[in-house]
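Shown here: the complex without one of its protein chains, the others still in place.
Per-chain numbering from 1; labels A and B assigned in written order.
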Amino acid sequence: MIEFCSVTHAYGDRAVLSDLSFRLTERRVAILGGNGSGKSTLARLLNGLLVPTGGSVTVDGLDTRTDGRAVRRKVGFVFQNPDVQIVLPTVEEDVAFGLKARKIPKEEIARRVTAALDRHGLARYRHQPAHQMSGGEKQLLAIAGVLVLEPDHVVFDEPTTLLDLRNRRRVIETIRALPQKAVVVTHDLDMVMDFDRVLVLEDGRVVADAPPAVAVPAYVERLS
Amino acid sequence: MLSTRDLVLCALFAALLAGLGMAPPIPLGFLPVPITAQSLGVMLAGALLGAKRGGLAVLLFVLLVAAGLPLLAGGRGGVGVLMGPTGGFVLAFPVGAFVTGLLAERFATGANPLRLFGTCVVGGVAVVYAGGIPWLSLVAGLPLEKAALGSLAFVPGDLVKAGVAAVAAAAVRRAGVLPAVHA
């Protein structure tokens, strides 16, 4: 469970989020909001990449402010642009990166990397440089690099924004099939229709919090 | 200690240096030799990252060249290039970035292009030549003053690059994306 307790966040004197309180317990949660609504900031608060300037964020009882490292182990994070998430030259090295940082034994790293590449249909790229892949394949590689760490929750920050239709489908299917709990920040209304809960963010406040059948039409109305 | 962001910035600037070497040389009408942009990257790394990180970024680049990646302008690389007549200039790159950064931290912390130009000329041109010319003289068996004379042809191009680096660095500083250089 991820819990926000009177969370506010500001960059300098520019307030981005004000007084957010909620508990996320559902399997699939979407966060919708326009540009500048504060949703990327909210996503980064979920795994301690940012700590709130006011209030607290806890993940399964761990405070992101004091237990940042433990929280990041529990919560995986997939960024919008895979080019800033793929950090090592070849596909295999990149998927192994997080495992190495955790000092997992070599044999186990090899086993888990193989399994992750197979699961995401990337096995044939194993020894290739990541920069030769298409945008969609890069996003799948970025996702594989996070899921190989077996987090309890996964946060996605606009995972389909930069993709074409076919690759968007692949990423949506991948998210749908996740055994973990997922929080997805997105503009992609189709993707969230089968989610359990949707929060709509506007000017740093939650203006709707309901199942998609209710929240999505409300969001569309607010946009128009 | 280097933060994660520092590591990433050093790597990005080292990659920028490589990218600059892969671009075709820029012809400038009034110069006899087209300028390659690589030493531009040396000055930018020093001016924007400071002494420690700038020097480290350029050192990464030189290590990859030494390791055998063809990252120098014209697709050259390897230990042979470093031992050859122009090797001293490349080996002096990291020192040049370090000195540029050192001077920028002391005398050009703001967005004044003239002060930045001064730091780039000293760090990115004078220091690099101070490393390159004695090496050239040793390798080619030339007296020092002849080696210096032979290198003069490249000075106008390098001054242009210092100007470009200074103007660009000043604009980036005004954009406010930089962390404190002293941090």
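Keep in mind that, in the parts below, contacts are C-beta pairs under 8 Å (C-beta built on N, C-alpha and C of every residue); 3 or more make two chains touch, one makes a residue touch a chain.
Heads up, the rule we're going with is that contacts and distances are computed from a predicted model.
UniProt lists the omitted chain of the complex under the protein name "Energy-coupling factor transporter transmembrane protein EcfT" (options: "Energy-coupling factor transporter transmembrane protein EcfT", "Putative thiamine transport system permease protein", "ATP synthase subunit b" or "Aminomethyltransferase"). Only one residue from A:Arg72, A:Arg168 or A:Arg197 touches the chain missing from this view: A:Arg72. Listed for chain A, the residues touching the missing chain in the whole complex are 44, 47, 49, 69, 72-73, 76-77, 79, 81, 83-89, 93-94, 97-98, 101-103, 129-131, 145-146, 149. The set of chain B residues touching the chain not shown comprises 1-5, 7-16, 18-20, 22-24, 26, 28-29, 37, 44, 48, 56, 60-61, 63-64, 66-71, 74, 76-86, 136, 138-143, 146, 150, 163-169, 171-172, 175, 177-178.
In this section, only the chains that are shown with their structure count from here on.
One inter-chain figure worth recording: chain A and chain B are separated by 39 Å, centre to centre, where each centre is the mean of the chain's CA atoms.
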